[in-house]
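Every protein chain but one is kept in place in this view of the complex.
Moving on to subunit A:
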C-alpha cells in the first residue's frame, strides 16, 4: 500500500506540466570587414635616416587586434587582387624620414571607386611613429564603424623587478613600457583613475602595504591609506572617482570605499568572511566583488553603498577577480577548472557562463577594453606569466608581451 502511494506521488510530481521557454538570439555580432594595407611607399631616404620606422606594420597589427577586420597586407597596390578577394577598403601611404624626424601620410580608400575616405599627415619624432600610427588606426575604426578605436589606450600592470615587483604602463600592444615605480619593494594590484591620468596601487614602500596614487605624467605620488594593515585591489568609480578597495583594518578582508584623495573611508561589507577584488559597474551604481561567505570564493554584486548583495556565480568552486564590461552586460572573471584558472564571462543576470580560455596554464585577471570587444589577461600557458589579448568571445588569443613577469593587467579607458 505504501509502495503504491509512493508510486502515485512520484507520478504526480513527474507529470506536472513544465512550462518551456525558449529565448534565442541569432545575431552574431558585427561581421568582420575585409581591409587591405599596402606597404607605405618610402620616398626621399635622406641623410641620417634609419629607415626603420614601418607605420604600416603597426597599423596592420592594430587592425588585427581590434577584432573588427580581416587584414590583408600587400606589398604593392594591386586593385585586381583586391577585387578578386572582394576587399572593400584599403590603406596606403607614404613615408619620409630624415634627421630623427618622420613624416608620413596615410590614406583610407574605397576599393571600388578608389575615392578617398580619410587621410592624415603626421610629422613626428622617430620615437613617436608608433603612437601616430595608433592614432590613424583609431581614425580608421571611427570612419568605418562609427566608434572610437582602442589603439591609443594603455595597460597598467606589474612587472617582476630585480627584488620586488614594479608597476609599469605599456601601450595596449605591449610596446613602450614606462615604469611608474622603481623601488625594490613589492607593488601590486594597479588600477587606473577614471581620467587615465593616475594609477592606484598597493605598495610596501613604507614597510606596510598601503594604497598609493601616482600621477603617470608628473610622477607625483600620494599615500591614500594611513593605517598599517593590508590595503589592496583598488578600483575607481568611473562616475565620481571614488575608490573601492579591500582592507584588513577590522581583522579579515572587507570592502571599503573612500574619496579619490583618501578621505571619508566607509566600510561596505560586514561579513566574517573574506571579501576582495571590487570592481565598479560602468554606471558607478554597483560593485562586483569576490567573497567566500558560502565556503568557496564566488562572485557577488552589491550596490555601491553596500546594500542589496546577491550572488552571481554558482558554477565552479573558485571564482575570483571579476571585471565589469564597459557596456555593462557581462562580467569576466577567473574560474578554477581542473586545477588551473581560466577566464570566463557571465551575463549580469547570472546566466550564460562562457569559458573563454582552455589552454593549459593559469589564465588570470581579465580586464575589458574600453569598447568592450576585447579582454586582456595574464597567462602562464607559455611558462612565465605574460599578457594576452583576445576577443570578448574567446577567439583570436594573441600574446602581446614576451619575457615573463607581467601580472595584474588593467586596461585604461579611452
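Quick note on the criterion: a residue touches a chain if its C-beta (ideal position, glycine included) is under 8 Å from a C-beta of that chain, and two chains touch if they have at least 3 such contacts; residues count from 1.
In this text, contacts and distances are computed from a predicted model.
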item: Undisplayed chain, where the name is taken from the UniProt record, one of "ABC transporter permease subunit", "Membrane protein", "Asp23/Gls24 family envelope stress response protein" or "TonB C-terminal domain-containing protein"; value: "TonB C-terminal domain-containing protein"
item: Of A:78, A:110, A:195 or A:315, the residue in touch with the unshown chain; value: A:110
item: Residue among A:72, A:107, A:145 or A:318 that touches the chain left out of view; value: A:145
item: Of A:58, A:71 or A:89, the residue in touch with the unshown chain; value: A:89
item: On subunit A, residues whose C-beta touches the chain left out of the figure; value: 1, 4-5, 8, 11-12, 15, 17, 19-22, 25-27, 29-31, 33, 83, 86, 88-89, 110-113, 115-118, 142-147
